[in-house]
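All protein chains but one are shown in place.
Chain IDs A, B and C follow the sequence of writing; residue 1 opens each chain.
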Amino acid sequence: MYMFVLKSGADTSTLMEKLKSSSASYKTVDIYGKKVVIVWPDSEAEKINDDSIEISTKVKRPFPLASNEWKKEPTKIKVKDVEIGGEKVVVAAGPCAVENEEQTLTVAKAVKRAGASLLRGGAYKPRTNPYSFQGLGEQGVKILKKASDETGMPVVTEIMDTRDIDVFKTVDMVQIGARNAQNFNLLREVGKLGKPVLLKRGMANTVEEWLQASEYILSESNGNVVLCERGIRTFEKSTRFTLDIGGMIAAKTMTHLPVCADPSHPAGKRELVHSLALASVAAGADMLIIEVHPHPEVALSDSEQQLTPESFEVLMNRIKAVVSALGRKV
Amino acid sequence: MYMFVLKSGADTSTLMEKLKSSSASYKTVDIYGKKVVIVWPDSEAEKINDDSIEISTKVKRPFPLASNEWKKEPTKIKVKDVEIGGEKVVVAAGPCAVENEEQTLTVAKAVKRAGASLLRGGAYKPRTNPYSFQGLGEQGVKILKKASDETGMPVVTEIMDTRDIDVFKTVDMVQIGARNAQNFNLLREVGKLGKPVLLKRGMANTVEEWLQASEYILSESNGNVVLCERGIRTFEKSTRFTLDIGGMIAAKTMTHLPVCADPSHPAGKRELVHSLALASVAAGADMLIIEVHPHPEVALSDSEQQLTPESFEVLMNRIKAVVSALGRKV
Amino acid sequence: MYMFVLKSGADTSTLMEKLKSSSASYKTVDIYGKKVVIVWPDSEAEKINDDSIEISTKVKRPFPLASNEWKKEPTKIKVKDVEIGGEKVVVAAGPCAVENEEQTLTVAKAVKRAGASLLRGGAYKPRTNPYSFQGLGEQGVKILKKASDETGMPVVTEIMDTRDIDVFKTVDMVQIGARNAQNFNLLREVGKLGKPVLLKRGMANTVEEWLQASEYILSESNGNVVLCERGIRTFEKSTRFTLDIGGMIAAKTMTHLPVCADPSHPAGKRELVHSLALASVAAGADMLIIEVHPHPEVALSDSEQQLTPESFEVLMNRIKAVVSALGRKV
Partner (left out) sequence: MYMFVLKSGADTSTLMEKLKSSSASYKTVDIYGKKVVIVWPDSEAEKINDDSIEISTKVKRPFPLASNEWKKEPTKIKVKDVEIGGEKVVVAAGPCAVENEEQTLTVAKAVKRAGASLLRGGAYKPRTNPYSFQGLGEQGVKILKKASDETGMPVVTEIMDTRDIDVFKTVDMVQIGARNAQNFNLLREVGKLGKPVLLKRGMANTVEEWLQASEYILSESNGNVVLCERGIRTFEKSTRFTLDIGGMIAAKTMTHLPVCADPSHPAGKRELVHSLALASVAAGADMLIIEVHPHPEVALSDSEQQLTPESFEVLMNRIKAVVSALGRKV
């Protein structure tokens, strides 16, 4: 694939005419302050030149916009005033599922006190079984918003359906879950929505497929994507999923986007969450997302893996120690 | 979980009142000519009895409606006049993607002549890469419909988005693809649509998760689901996916629903499609879905794995031989 | 890598001198009636030519002797008077473990009657747990030999340790099990022993690694290797392993060696063994190896997956039907 980075303010009308009259396919994108055109196949792209083109570059990887071949400096993403991908390691914490206002607010205050920067919580819940608790939906989003207003923490929560896009206009960061990691229409809509996106890796997706999923969002002119590793499916059953820290770091060598780890879902058990969280930040994760519940034993979902606020506080202190030993902050 | 199968024509008003006033959760379903109520948790379900209940039975597996614990006879599904799950092994064939009318009609006639009963073809295409050919969408569905009218073969084609439900009202059998195998909202909508469904297994889904996905459809009172194994993700790379014939047959031991195999996607290479197709029917598949293209080498997608019409005809003859050796027909 | 196939009866002394004085590495092998030299790296091999060389050919795959790049016709292997890799599909059957003389002889007679050509049975047993029954060892081999003498069926049984090579001089076909599939010293010793080898694929080995394991045997001038697929490790747990029929057939497209399937170990449950056996022969397996026990419920190992003699007989009749539908015999 070829990427044309256009001169700032240049007249692109002749270039567009050349593209239209060629047999090349192309897509125009506004991203990171640049106007960019992705053109393929190479044989057609190579025939085109125009005064409006500042840089014409061949991109080897199948995710040109997400690749660090053209954009070498790491991308920093702002969720309100929280920056992801910079010196600070950002921690999002909160309940697996929003169950009610009190539960959500209790957790929100506790995780904020312990040092979390973002509030997580599931309103729309993708559940394996149709008879399980399916989340509060739009009402859950409202509860999160309220907890956000009270604590000042921006909210990250999961979208499951293209029909719900309007509800997510009030959300600070939109999460694409593992089961929708290749729901391409949803990726495109979330790209168009323009909000920062936390993109989970599908449990059977290669790193390359994950980065191509992010390309669906970036190619809609939304460059604010954080890649979130949450464990892959393997034969091992002593943990729920296998957190692929190597894959997360391999992604980081290929992209300018920040990376996040979710230690809760792969652990499946509270006692392993600490180890996986510490491992992830030591490896170089820019962000963590952790499940915390005031009373995990009565949680409506994932009761085995949610931390108590007390345990989360202990973990935050250990995270701070490790992160600062490696020259970063929380 | 408990299942109450209700007496035909019984007054259910007192039962409904008992359920509402209990702390049980429940879902009422009309399926296979019966009215059924799924009730949980067991401790609450056990407390309830009522004159309208014919059978009250505990179901051990997490997919009560799909389980053969309560419905022992195999389910036969009608797609227009084609019956799936009976004595005949049904073959669906056609192009990976609908590219144009001529290509589709040519293939449709060829596969019909060779013995196929259903026409397959992708209109909405889930593509790993945003810059790949994404399918013709609604126009593709119209082309399929036309080819169906000309050949008399019912059509099976994939849905990707809850917003497209209306388009699929004209389709004979709706396919849920591997990447949407746990897109639970889509499963529910397709359940409500009431059309026969070909439900592919997600590439990282266990057999139990696959059957729970089918339960999303059945619990919307749509019992017409065919389970389609299409290869799982493993470490092996000499094939594109690993066709899990053992998993397909293991599913059959737990459910009354028919099973289908897709030998094209796991093969990834034409030369292996024959072997996997023959293996699948020998193992006991009720249906096959196979990609055929008039000129695979210029196909807009999956060009490596589509059969020519000639090769498909050879395969059909071998399938007939194997199937008849085992006492079935094509 | 390069392969020099030498002229029959040619004087190789000058070639050997050239090789010794070059900086190439090489290995001389007598196989399939030819003298062959494997030479690497290519840059060095290309410099060498000699009158004794009939064919000098570059081999792309990392298993030159096992590859069908140089030897296109399928290899037929004789285990006494039983030919594997020809028109007939060969079935080996017998108990998971040899438990005593009576059990072994009873099964041997039953499987012979049903149409098996080879007797299988474990004397040395690789058990996951140190406190499980570990097999009868050398005594087990003697019992097999006796059953072989009485029934006229050649014996295939597993070797686990290089120190036991002498015991296996009396065995007709030596099996390398999945857990020793990359025990390279054992592969080499079995190569030197010169007996036909049934080489199981390691449960985490790619097809390419499996073929390289066979190359360890072939490079010791023993070309009598049958490749046996027995299921790979995947996330799916409704079967014990995932029988990779696609991988087995992919191997066959790359090698001249015959392929075998073991449907018993992946099935893990009796009810699935039939389906996997039929699938394997329909796909093109040249051989099957199946566990049969007179009383599976009291077997000392693998009691869940061993067939009764009666069930085996039913299966053999179905295998015969499928195989003959595809133009082969049992």
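Keep this in mind: a residue touches a chain if its C-beta (ideal position, glycine included) is under 8 Å from a C-beta of that chain, and two chains touch if they have at least 3 such contacts.
Since the structure is predicted, the reported quantities are computational estimates derived from the model, not experimental observations.
A.B. asks: So which of A:144, A:160, A:204 or A:225 would be touching the chain we can't see?
C.D. replies: A:204
A.B. asks: Which of these, C:25, C:100, C:139 or C:253, touches the one chain of the complex that we don't see?
C.D. replies: That would be C:25, which touches the missing chain.
A.B. asks: Over the whole complex, note the residues of chain A touching the chain we left out.
C.D. replies: 204, 206-208, 231-232, 234-239, 242-247, 249-251, 253, 266-267, 271-272, 275-276, 278-284, 318, 321-322, 324-326
A.B. asks: Tell me where the left-out chain touches chain B, residue by residue.
C.D. replies: With respect to the unshown chain, the touching residues of chain B are 233-235, 237.
A.B. asks: Tell me, which residues in chain C touch the chain that this view leaves out?
C.D. replies: Within chain C, the residues that touch the unshown chain are 1, 25, 27, 38, 40, 62-63, 126-131, 160-163, 179-180, 182-185, 188, 202-204, 209, 212, 215-216, 219, 232-233.
Heads up, the rule we're going with is that only the chains that are shown with their structure count from here on.
A.B. asks: Tell me, please, which two chains come out on top when C-beta pairs in contact are counted per chain pair.
C.D. replies: B-C
A.B. asks: Tell me the angle, as a multiple of 5 degrees, of the rotation that maps chain B onto chain C over the C-alpha atoms.
C.D. replies: So the copies are related by a turn of 180 degrees.
A.B. asks: If more than half of the interface residue numbers appear on both sides, call it same; otherwise different. Which is it for chain A and chain B?
C.D. replies: Both copies, chain A as well as chain B, present the same residues to each other, with over half of the numbers appearing on both sides.
A.B. asks: CA centre of chain A versus CA centre of chain B: separation in Å?
C.D. replies: 32
A.B. asks: Residues of chain A that touch two or more other chains: which are they?
C.D. replies: 233
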